[in-house]
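Before any comments, here is the structure.
One protein chain is absent from this view; the other protein chains keep their places.
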Amino acid sequence: MTDGPTTRIACSDADSVTIRGENLVDDLIGKKTFTEMVYFLTRGRHPSPTETAILDACLVTLMEHGFTPAALVTRITADSVPDQVQVAMAAGLLTVGSVFVGTMEGCAAILARGIEAPDAEAFCAGIARDYLSAKRPLPGFGHPFHKPDDPRTPRLFAVAEAAGAEGRYIRLLKMLSAAVDREAGRHLTINATGAIAALLLEIDFPADVMRAVAVISRCGGLAGHIIEERETRSARTIWALTEANIPYDGPPLSRE
Amino acid sequence: MTDGPTTRIACSDADSVTIRGENLVDDLIGKKTFTEMVYFLTRGRHPSPTETAILDACLVTLMEHGFTPAALVTRITADSVPDQVQVAMAAGLLTVGSVFVGTMEGCAAILARGIEAPDAEAFCAGIARDYLSAKRPLPGFGHPFHKPDDPRTPRLFAVAEAAGAEGRYIRLLKMLSAAVDREAGRHLTINATGAIAALLLEIDFPADVMRAVAVISRCGGLAGHIIEERETRSARTIWALTEANIPYDGPPLSRE
Amino acid sequence: MTDGPTTRIACSDADSVTIRGENLVDDLIGKKTFTEMVYFLTRGRHPSPTETAILDACLVTLMEHGFTPAALVTRITADSVPDQVQVAMAAGLLTVGSVFVGTMEGCAAILARGIEAPDAEAFCAGIARDYLSAKRPLPGFGHPFHKPDDPRTPRLFAVAEAAGAEGRYIRLLKMLSAAVDREAGRHLTINATGAIAALLLEIDFPADVMRAVAVISRCGGLAGHIIEERETRSARTIWALTEANIPYDGPPLSRE
Partner (left out) sequence: MTDGPTTRIACSDADSVTIRGENLVDDLIGKKTFTEMVYFLTRGRHPSPTETAILDACLVTLMEHGFTPAALVTRITADSVPDQVQVAMAAGLLTVGSVFVGTMEGCAAILARGIEAPDAEAFCAGIARDYLSAKRPLPGFGHPFHKPDDPRTPRLFAVAEAAGAEGRYIRLLKMLSAAVDREAGRHLTINATGAIAALLLEIDFPADVMRAVAVISRCGGLAGHIIEERETRSARTIWALTEANIPYDGPPLSRE
């Protein structure tokens, strides 16, 4: 297998587990936090305190937002498959897709292009014009509930600044926001997934798997919903509400 | 809806998100780590430093073990559905079931009963006798690779002690281990999921959703596999190895 | 690999696909129905017309029952991941578990034991007594909506009889039903999954993967929900109904 694939992640033998060159038992357990390990496993190097603080802020932001689609799916599945916690959690995580969280990846892709552009102002004006004239939703902007401003966004920027982020992706996103407001003639909020896209780029997190941060974050929130579901059985109420409020209006029974 | 279910987890309005009585923006983002939030969301109260240290050690322990079933499934799915990171991660998490990680819940259930037993020594002797005489695998004991001892177990106990754990579940597990060795006439290791069961009981984590800790932990590890998979395409090698080594020996084609 | 596993299911080369000894192109496409193929692939032999008719009846019975948990989960997931039909379908199928359909497997296990019992009447009386005295739900009996009788059950029995089933599992289930009614002092319906357990045993379908028939059946029904969801956006209504009717009553915000 001289030319075949290899792995740089982990190996183990009877008395040790090696993870990216470190001994799980001696170097990692009890010495690293989960957040530090997420960075280590995805980037292949240990994060700086700045990077850890920013990743923690991003992970904390997306954990919980009440009855999200992920929470609904997890609760209904937990009611149907009560003994397999991982099934309810995985089912919920399947919803962390392009509609509600994936805008993170779209926004990151725009910022990653913009940072290379010779004229950032012109780049931002062009993006704003292209999306708004085509009436396409611009990834990272707008929010159905949090209007006029998503309260998480300025907090995330402040945390990144306080933690020592260099800040060039955040500045670019703010520049884009100003261009969007000018083009639209009104204010559109930078939403939390837009802000997180900028923060994760600040800490060198790869744009094309950025959604993984949302998955890990949301995964941490779903356990609480399963625990509560066992007490409240909300899935049965959701089911009953659906049947009561979304009536059948198909063809009537032709006989019997 | 006077008698209907309610939720104690979260609510939001246009300019705030409330999570278990705290303001996400003011109280949590930038102030809490992901691990502290996992505890807060599942237990409804903030963890002590002892509890955070123990939960972090448990989460770090199960994140990564190379080509586990979860990693295999995630890599094959990522190869088939490359643009939806959450699908590959959720698929892998479905494997975190009763065979490889769920022994955590079985071991926790035994320890939770034992801590209430009037005579702990007699309880442990009885459990050891019942399982070994019936040749049933005892949850939390034994490991296919890590023999004679799982190296993670003593480290987890040491971390818990250093962090200030009270220690009664750990002592009970050690007592059970001694009873098992006496009954078996040889040494069986306490494995990492057994040790984690004891540690999580120390920090008051509910036994019946304990598997959620493994799911969150493993979720944090799978992102790294997806990133590597994009470079190495190991899924194609796994597929080819399977076809080359597991031949068809069904009925031959009867014609043509 | 002399001692390693093999497969008896399929192999292929550049110009043919062999499935259990038959040529997919020449022998199966255009000559067999999907239902016949399900039997062929699981049992390794082609079904008789009796077996096909019974399997079709079982598959048709469980396809659709309106807003089931599977349909709810599929619709919510389709709304979140609109471009990946398989993700919404798979998410829904995860709910086909022990609560709503798995009773099929439990009932089949009882019938499989009973058919071997020296005294079927005594066996049935014993099962009825054991479950009812312990107040345990008896797999295959009772239904939350379809009272006093599940209308699908007599129809399934009639279809099996008309198709030429031997009938011994059906007779055993009816004997068990009589014993249950005597023990309970009132009538409990044999539900559709109980009847299907008997029918699938009649056609020699393995008891321990019987739930697969429910999964295939329900899979066939979910496509229609995805199509309708794209027009009606019921997921958004379900979400709004949940938020409006399951209020937050956790701790109030202490500051802000």
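As written, the chains take the letters A, B and C, and residue 1 is the first residue of each chain.
Criterion: a residue touches a chain if its C-beta (ideal position, glycine included) is under 8 Å from a C-beta of that chain, and two chains touch if they have at least 3 such contacts.
This one's a predicted model, so the numbers in the text were calculated from it and none came from an experiment.
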Which residue among C:Ile76, C:Ile226 or C:Ile246 touches the omitted chain? C:Ile226
From the list A:Pro118, A:Pro144, A:Gly185 or A:Pro252, pick the residue that touches the absent chain. A:Pro252
Among B:Leu24, B:Ala91 or B:Ala163, the residue in touch with the chain that has been omitted: B:Ala91
Residue ranges of subunit B at the interface with the undisplayed chain: 66-67, 69-70, 72-73, 76-77, 79-84, 87, 90-91, 94-100, 232, 234-235, 237-239, 241-243, 245-246, 248
Counting contacts across the full complex, list the positions on subunit C that touch the omitted chain. 4-17, 19, 24-26, 28-30, 32-35, 37-38, 41-42, 53, 56-57, 59-61, 63-67, 84-87, 89-91, 93-98, 145-147, 149, 151-152, 155-156, 158-159, 162, 206, 208-209, 211-217, 219-228, 230, 232-234, 237
For subunit A, which residues reach the chain that was dropped from this view? 1, 4-11, 16, 18, 20-23, 26, 81, 84, 87, 94, 245-256
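What we mean here is this: only the chains that are shown with their structure count from here on.
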At the interface of subunit A with subunit C, does the proportion of residue numbers present on both copies reach over half, so same, or stay under half, so different? same
Where the centres are mean C-alpha positions, what is the separation of subunit A from subunit B, in Å? 22
Distance between chain centroids, defined by C-alpha means - subunit B, subunit C (Å): 30
Using mean CA coordinates as chain centres, what's the gap between subunit A and subunit C in Å? 36
For subunit A, residues that touch 2 or more chains besides their own: 66-67, 84, 87, 90-91, 94-98, 232, 234, 237
